[in-house]
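Missing here is one protein chain; the remaining ones are kept as they sit in the complex.
On to chain A.
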């Protein structure tokens, strides 16, 4: 894996983290989600890109 330029992959990881952080902020602010809140917390932290998309599209009631 020496040939992989991590400088190019880092922005991808940062953006995914940013998406999860936006999701976590919205989860902290919102009163009710579809389904239990703790489940969305786990999905946002461990779900990567798809987890965040599913949270924003399905989890939020006021999408």
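One rule holds for everything that comes next: a contact is a pair of C-beta atoms (placed from the backbone, for glycine too) under 8 Å apart; a residue touches a chain by one contact, two chains touch by 3 or more; residues count from 1.
Keep this in mind: contacts and distances are computed from a predicted model.
K.L.:
What is the missing chain called in its UniProt entry, if the choices are "ABC transporter permease subunit", "TIGR02588 family protein", "TIGR02587 family membrane protein" or "Na(+)/H(+) antiporter subunit B"?
P.N.:
"ABC transporter permease subunit"
K.L.:
Go through chain A and note every residue touching the omitted chain.
P.N.:
Within chain A, the residues that touch the unshown chain are 1, 3-4, 8-9, 11-12, 15-16, 18-19, 22-23, 26, 49, 52-53, 56-57, 60, 62-63.
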